[in-house]
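Missing here is one protein chain; the remaining ones are kept as they sit in the complex.
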Amino acid sequence: MIPNPNIPEVSIPSVIQNIPLQHYLILSTLLFVIGIIGVLTRRNAIIIFMSVELMLNAANLLLIAFSSYRSDPSGQVFVFFIMAVAAAEVAVGLAIIVMIYRNTRNTDIGFLNKLKW
Amino acid sequence: MNSTVSFFYFLSFLTILSAVMVVVSRNPIHSVLYLILAFFTLSGHYILLNAQFLAAVNIIVYAGAIMVLFLFVIMFLNMKQDNEEAKTNIAKIAATIVGGTVFVILFGAYRKSAIPAFNPENFDSQVGMIENLGHILFREYLLPFELASILLLVAMVGAVMLGKREIGERHF
Amino acid sequence: MSASLLILIPLLPLIGFLINGIGFKTIPKGAVGIIGTLAVVASFVISVMTFNDFVASGSQPLVVPLFEWITVGDLRIPFSFQIDQLSLLMLMIITGVGSLIHIYSIGYMHHDEGFGKFFAYLNLFLFFMLLLVLGSNYVIMFIGWEGVGLCSYLLIGFWNKNTNYNNTARKAFIMNRVGDLGFLLGIFTIIATFGSVEYTEVFAQASSFSLEDPVIVTICLFLFIGAMGKSAQIPLYTWLPDAMAGPTPVSALIHAATMVTAGIYMVIRSNVLYSLAPSALEIVGIIGGLTAIFAASIGLLQNDIKKVLAYSTVSQLGYMFMGLGAMAYSASMFHVITHAFFKALLFLGAGSVIHAMSDEQDIRNMGGLRKKLPITFITFLIATIAIAGIPPFAGFFSKDEILAHVFEHNKLLWVIGVIGSLMTSFYMFRLLFLTFFGNFRGTHEQEHHLHESPASMTIPLVILAVLSAVGGFIGVPEALHGSHHLAEFMSPLYDAARQANPAGFEPTTLSHSEEYLLMGVSVAVALISAVVAYVMYVQKASVPAPDSAEKSGLQRLVYNKYYVDELYDNVFVKSTKTLSNILYSFGEFFIDLFVNAAVRLTSFSAKMLRKTQTGSTGDYVFAMVLGIVAILFWKLLL
């Protein structure tokens, strides 16, 4: 870490001082679980996919929280990569959904059960 | 209670609320909009945590690019809320219970272990700044950074290959 | 004794297999037979040379390392051969009897279109069998073990490309896999306990274990499960009678003389372990005894000439295990040797009969063959006397030695053994009389076709007959003022075991007069049975009822004769018959139940499992999350 003389030393953010890390853990776990519930309850492939995005963001939030509390930048760099990965997944995922829509006029996963047993 | 703390709770509440709305909205477009709202609140959290760069990237990449892609596809496919056949209520309740169990278990695990607190002695408030991240990203993380470009290339090739219209295929 | 010479013993059959296997379409028939046979005879010659060298150089066991084979962590498995008394004896049996059976097959299989393939398989079988007995560790033994199993199925199915094959093969497969499972688990327990699979190292370490150590008992029981599968003991025996579907030389070589004795070989090879686990030996003895009497009683009623011999083999194997149970390792080995002679002879004789009868196997349709097939008859007679245990033929000495040891060990088992011996004598003489005495009962065409087999088939018969007659003299008991060459020769094998469990190796406490008595009893029951069989099947010329006729037909036939007959019939014949029938159906029923239950259970759970694969992503995800919840709950909260 290279200290930058131009920027005045910012004091420790008040969130970090006042909110225990535990709260971030709970918040992001809640987000994660909401994502899981979304995947389990919805049948529209796009909504399911958005729920997965929620799960990824839960991880992002927690990573940044950990990173800030520990003042270790590697967690934030990891988030950067997660965003890249999410972008890639979204591109491919939506392409698959579009492809299926072309063939079946539907994005409901309930109709996709030709392959079974 | 100081203002940042109450702001934290407000943001958290908003985050959870919009996340729940993403899952329960009948209309996919509403879902997308709630998700965008969730991303904005998350960016708020990032700013509170002094991760300004990621807060900006989150808005630009997630809310700006990824969600627009979602929105685009949804409108493209002309999805309406009645397109989806609802799952039975039992399935929904079961899913919620199972999800809740996951939360309870994880919560129990957190309770059992010591959470590392911040260390005021050697706290560095600059970690989330762009210079700092840039230095790390292009030094220690150079290899994964370069290889992430392979990932994006794969996604690009794949998306084009799957998404492009074949001769004789209808547009939509 | 050079390593290069030693390696030739298994290598020659392998070369024979490769030549015949690759070129069986192009090589002329004559050459195929010569190549196949020559490979085995040459390896027999080398075995004899090795044997002589071994004796000349002071009978020191030695391990001939060939190459470093595998290293897994701390476990080192070299590819090496072990030459000692046991492996040499097995070598002699396998290559010796193997050679004779190859020669026989030239004549027997002459008209078969799969002649080349047949010889290739036989050679491959011998290769694996030699590997099994030569290897110096359990892993090589296991390779041979599985290899002979594979060849056995190839040869059982040699003529059966039809529907029946599936069921037979499935049964045989499951039984042998259960056995192999036991063997494999035994090997892994050995690895876990001793960190080695080399015989020398394992046995050296085992000596330091105390008597009845649970680990050793476990290993012994696991290994015995393997032996049960391969040597057809209760409850894994039913595959052997089914295996008779293969060509007769195969039955003689694999299912009588060599492969099925692999289980006995393994137990003798592991004698140190077994001596340390008397309770495991007790189980071995009991299973052996039960199998002996059980199979013998089933043999009483069979009408297929090969089926009789098959059940007889199962029963004789039971005797061997009974002997092992009494720690009479040498006596069991002795029986392995003599049994190899006379049972191979019986099968080959049966083959000769079948050959002459144009593939007829039902003894009800034979009779009076002794005039048409004099050589076959005489040799078959010798073999029958030998198996019945009538002195001075080979079977008497070996069986009697086993029974003497069993008597000392457990009187009840001895009684079972004697009853089994009574039955053995009866069904063998019944077989002999029904086949070779009385009038011919087959079709006219068959009668016209009757002929003695060619020289290539009769010469092996004669050689085996001589061996069956005099083979017993390698182990004349002291009571008969002979010297037990075999026991002396094998004695060094048990040095380690003797140290570990001295009580088991104490010299016999039986007085000579007691021994005479025991011998007298077994000879007497054998003779009585022979006479009874003679009365029934020669004097009265009764023939077992055809399958279709009701049993009362026979009864009526008997009723018209003497009153004594009726009594005899009621008391002995009918009761044994009922017993035999019950045992047969009961035993087979349970075995089938076991096999079928296993199959049913699998297919039932497969059906259930199929239902979980609903094809719906939602269900899959839900199941996944349930799994995750279960794991997290188990490991994080519990």
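The letters A, B and C name the chains in turn, as written, and every chain counts its residues from 1.
Everything below uses one rule, namely that a residue touches a chain if its C-beta (ideal position, glycine included) is under 8 Å from a C-beta of that chain, and two chains touch if they have at least 3 such contacts.
Following the convention adopted for this analysis, contacts and distances are computed from a predicted model.
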*If you look up the hidden chain in UniProt, what protein name do you find among "Branched-chain amino acid ABC transporter permease", "NADH-quinone oxidoreductase subunit N", "Sarcosine oxidase subunit beta" or "Peptide/nickel transport system substrate-binding protein"?*
"NADH-quinone oxidoreductase subunit N"
*Which shown chains does the hidden chain touch?*
A, B, C
*asked:* For the chain left out of this view, which of C:Phe51, C:Trp159, C:Phe188 or C:Phe594 touches it?
replied: C:Phe188
*Positions on subunit A contacted by the hidden chain, ascending*: 25, 28, 32, 35-36, 39, 45, 48-49, 52, 55-56, 58-59, 62-63, 66, 70, 72, 74-75, 77-78, 81-82, 85, 88-89, 92-93, 95-97, 99-100, 103-104, 109, 112-117
*asked:* In the complete complex, the non-displayed chain touches which residues of subunit C?
replied: 68-75, 139, 142-143, 146-147, 150, 161, 165-166, 170, 173-174, 177-178, 181, 184-185, 188-189, 191-192, 195, 602-603, 605-607, 609-610, 612-613, 615, 617, 619-621, 623-624, 626-628, 631-632, 634-636
*asked:* Even though one chain is hidden, which residues of subunit B still touch it in the full complex?
replied: 106, 109-110, 112-116, 139-144, 147-148, 150-151, 153-155, 157-159, 161-162, 166
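In this text, only the chains that are shown with their structure count from here on.
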*Between subunit B and subunit C, tell me the centre distance in angstrom, where each centre is the average of that chain's C-alpha atoms.*
70
*Chain centre separation in whole Å, for subunit C relative to subunit A (CA means)*: 67
*For subunit A and subunit B, what's the span in angstrom between their mean Cα positions?*
4
*Identify all positions of subunit C at which a residue touches two or more other chains, and write them in rising order.*
618, 622, 625
*Would you mind listing the residues of subunit A that make contact with two or more other chains?*
36, 40, 43, 110
*Taking the complex as given, what residues does subunit C use to touch subunit B?*
618, 622, 625-626, 628-629, 632-633, 636-637
*asked:* Taking the touch rule as given, give the residues of subunit A at its contact with subunit C in the complex, in rising order.
replied: 36, 39-40, 43, 109-110, 112-117
*In the complex, subunit B residues that touch subunit A*: 2, 4-5, 8, 12, 15-16, 19-20, 22-23, 28, 31-32, 35, 38-39, 42, 45-46, 48-51, 53-54, 57-58, 61-62, 65-66, 69-70, 73-74, 76-77, 79, 83-87, 91-92, 95-96, 98-100, 102-103, 106-107, 110, 115-120, 122-129, 131-133, 135-137, 140-141, 144-145, 148, 151-152, 154-156, 158-163, 169-170, 172
